[in-house]
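Here the complex is missing one protein chain, while the rest keep their positions.
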Amino acid sequence: MAEPLLSLDDLAVHFKIGNALGGGIKTLKAVDGVTLDVKPGECLGLVGESGCGKSTLALAIMGLLPPTRGTIGVDGQEISGSKAPDRMRMARTVQMVFQDPYASLNPRQTVRRTLADPLRLHGVRDKAEVEARVMDMMAKVGLRPEQADRYPHEFSGGQRQRIGIARALILKPKLVLCDEPVSALDVSIRAQIINLLLELKDELGLAYIMISHDLGVVEHVSDRVAVMYLGRIVEQGGWQEIFENPRHPYTRALIAAIPDPFHRAAISAKAKARGEIASALNPPPGCHFHPRCPLKADICVSQDPVLAAVAEGHRAACHFRDRVS
Amino acid sequence: MSTAIKLPRLRLKGGTSLWIGGGLVATAVMAAVLAPWIALTDPVMDANLMNAEIPPGLEYPFGTDAQGRDIYSRIVYGARISLSVGIISQICNSLIGVTLGLTAGYWGGWWDDLVSGLTNLMLAIPSLVFALAIMAILGPGLVSLVIALGLTSWSYSCRIARAQVLSLKSQGYVQAARILGYGDLRIMFTQVLPNILGPLIVIATLGMGGAILSEAALSFLGLGIRPPFPSWGSMLSEARDQITTAPWLSVFPGLAIFFTVLGLNLLGDGLRDILDPQSTTRRA
Partner (left out) sequence: MTGPLLKVDNLRISLAGDGATYSAVENVSFEIGRGEAFGLVGESGCGKSITALAVMGLLRRPLSLGGGRIVLDGKEIQDASAAEMRRLRGKRIAMIFQEPMTALNPLSPVGKQIAEMFVLHEGMGWNEAMDRAEDALRQVRVPSPERRIKDYPHQLSGGMRQRVMIAIALACGPDLLVADEPTTALDVTVQAEIIDLMAELCAAKGTAILMISHDLGLVANMCKRVAVMYAGRIVESQAAEAIFATPSHPYTRGLVDSLPRLGERSKRGRQRLREISGVVPSIAAYPAGCRFNPRCPSVTEVCREVVPEATPLPAEGLVRCHHHG
């Protein structure tokens, strides 16, 4: 079995909120004990709603936020330990595609510069080689060579996202973290970008972490899926297991919430979650999902459920994981 | 609203304020550059008490002063001093302010606290009083004037730079640069600075007008340029006693200051419009 490309072990990122004078300091447990790994060439879908900590998790993986607890290992090297992470090596291993293609490109840089600068920074000195790699990458993401000297505002949203993808791939990383890569795009453009990401994955042997709240997209692209709720992973497993045999009531609520006339009767209205997502500042005791859960019992309030196996490679953090069906 | 219509991009070529402001400033700059050719007499040496205080007329378009020197020529030469004081001191202010603001906003932490505290301190002291104190220590003269004005009003650029950096810091492209392995300084100079240049240029232009006014004020108080060399402020200062008997001595340098500062302010406003990133279309 291949070594994992990325392994998170009990990762937690907490923030201190407020000040000592006004109401005291509170701890926001944005990510609270996440254990995950991603193997080379694999696509892990990360699903969750606002406040579940998926964006914080992404920033921690990228080395932009220090973990409070736990470790992050990238390509066999621990990035969060006592040794300072080697940013240059990290850059050549893990890259990121951002959600908003309008804010994620420097408005004062041409496409050529956006792609060529990182190459030069990482020691590609030969001008011809830089040029060749820039042109090659532009072709890969479906941009024409004559567009190299244009500025971001001359492109549409979909084209900008192509530039963002090219930038993420120019250093030939092994893992690309895609943070809601299509949710800011026009509906009719999304399929283009999803297809492109999948083609590039096969062509370049990339591994992805696909963060999305759109279950249709996640099911389409993922090999494995992890579902997050209020800083914790509540269920993870192979995509087919998660979508056809979800064992956590929250996963079922997510699936039930998808408005799709073709899919309407698949999971009954019972599965829908009630009420609102609690604040991560003040999560409910025990299972964080219990106030909204249709299966709530006393044990859910008093005890944290552990993420335990229900089948080969399929784990769920629910006291009733074996009874959900 | 999610479905706002995509407005066609307006091609702003700068409004009237840009053109009027630019015209006024260009005139002042031309006068300064071409002074030896367009001046009628030497502004310092051609004193002739026989011609003292002649009102404006054909021979002396702006009249003459108490020493009989041609005011028009002195204003033209004075533009050199007033403008260079304005430009050089504002460049100092911008360099100090932008460097402090950029680093404070980007790094945050104790450095940010320190710079912000210093900025607030600077804003609390009237900059003219501060400049006056520096001048009192350094003594009058062109160099000390530039130093005094160049060290005392960087707080505006600093505040603007810091605020802009704070809003840009979380933008995707700045994060992307960090992920690509860019160092902090490289990010500040290639990713952040080019995108905050617009408002900084506007502030610098407005600050230049302020510096010219301060120069005039300091010279008027006798702490600026020493006679007999002409600057607009020192000319006003010298004309103080004759303001009722020979008003043209004060009116023309006053008008020179007025139009130049007005021009710089209009130019600043005009630049604000065209430096909006959306309107700087450069097509390849």
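General remarks:
Think of it as A and B in the order they're written, each chain with its own count starting at 1.
Keep this in mind: contacts are C-beta pairs under 8 Å (C-beta built on N, C-alpha and C of every residue); 3 or more make two chains touch, one makes a residue touch a chain.
Model, not experiment: these values are computed from the prediction.
Screening A:I17, A:A191 or A:A308 for touch with the missing chain picks out A:A191.
In the complete complex, the hidden chain is touched by one of A:E3, A:E129 or A:E244, namely A:E244.
Among A:L5, A:A256 or A:A280, the one in contact with the hidden chain is A:A256. In the full complex, subunit A makes contact with the omitted chain through residues 49-50, 156-159, 186-192, 194-195, 198, 213, 215-217, 219-221, 239-240, 243-244, 253-264, 266, 272-277, 279, 292.
Simple rule for what comes next: only the chains that are shown with their structure count from here on.
If you check the complex, the residues on subunit B that touch subunit A are 171-173, 175-182, 186, 190-191, 194-195, 277-278, 281-284. Across the interface of their complex, subunit B is touched by residues 62-64, 87-88, 90-92, 94-96, 98-100, 103-110, 117-118, 121-122, 146, 149-151, 153-154, 164, 167-168, 171 of subunit A.
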